[in-house]
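Read through the structure below, which is laid out as structure tokens, and then see the notes.
Here is chain A:
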Amino acid sequence: MSPDSPLLSLHAAFTRQFFRHMRSLMASPADVANPLLFFFMVVTLFPLGLGPDPERLAAIAPGILWVVALLASLMVSAKLFASDFEDGSLEQLALAPYPLAVLVLAEVAAHWLTTGFLLALVSPLFAIMLGLPEQGLTTLVVSLLFGTMCLTLIGAVGSALTVSIRRGGLLLSLLIIPLNVPVLIFGTTAVAEAVMGGNPASWLALLAGLALGSLVITPLAMGAALRVSLDS
Partner candidate 1 sequence: MWSIIHKMGSPPWFFRFSGTLVRWLLPVTISLLLVGAFWGLLVAPPDFRQGNSYRIIYIHVPAAVVALAGYYVMALAGAVSLIWRIKMADITMRAAAPVGAVLTAIALVTGAIWGKPTWGAWWVWDARITSMLILFFLYLGVVALFQAYENKTAAARACAVLSLVGTVNIPIIYKSVDWWYSLHQPASIKFTGESAIDSSMLYPLLLMILAFYCLFALTVLLNMRADLVWAHRESSWLKQLAGGA
Partner candidate 2 sequence: MYFDSLSAVWFMDGHGFYVWLAYALTAIPLALTVWLPIKRIRQHWRWLQAEQRRAASASLTGTNEAGV
């Protein structure tokens, strides 16, 4: 890059935005740990509510783990753009000479790495607590990796739509829960299939397809939604 051209390439702008957001997320480790703690605590509630029978817990473990992952992603999506909106850095992003969709995607990627990605990595721990058979563990991690990608991207659209609304939290869940239904179905089915000894590959492929599709479509929606929120 020559010194007289002030513009970074799109790629460089993306990376810079990504690391900037990553640093600000890492600045408060408690915020990173919160969703994991939430996951842990809600998983604990199920044996207390349903009784400790290992067989019954194992049978519904895929569903529990996936529903709790969905709720955790719902919780963190609510504040995805909130601080950026309040301190005005979102406005700066919108004025930057790059497509807003790309810059926002960089933020969402950083967000996913500190929430969904971590959650997928630690999920076997909670799965073992619920007695999920071992043959389902790998599928659980892979399905959550792709699945949380979808959940985060869809959640980001919801967050972009509601960021300018006071008390938008409940509205956000109304907006994105119906959109997350396919992710939940594919995810739980993949894990259940693996537990029963079947081949979950086709369900995982569907999840990966959903993740790719969301990766293409949702940034555009986020960009448009953020511009609406900034205008209102």
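Everything below uses one rule, namely that a residue touches a chain if its C-beta (ideal position, glycine included) is under 8 Å from a C-beta of that chain, and two chains touch if they have at least 3 such contacts; residues count from 1.
With respect to how the candidates were assembled, all candidates are chains of the complex that A comes from, given by their letters.
Given the structure is predicted, the values throughout are model-derived calculations rather than measurements.
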Q.
Once the contact definition is applied, which of 1 or 2 turns out to touch chain A in the complex?
A. 1
Q: Would you mind writing out the residues of chain A in touch with candidate 1 in their complex?
A: 154, 157, 161-162, 164-165, 168, 171, 174-175, 177-179, 181-182, 185-186, 189, 210, 217-218, 221, 224-225, 228-229, 231-232
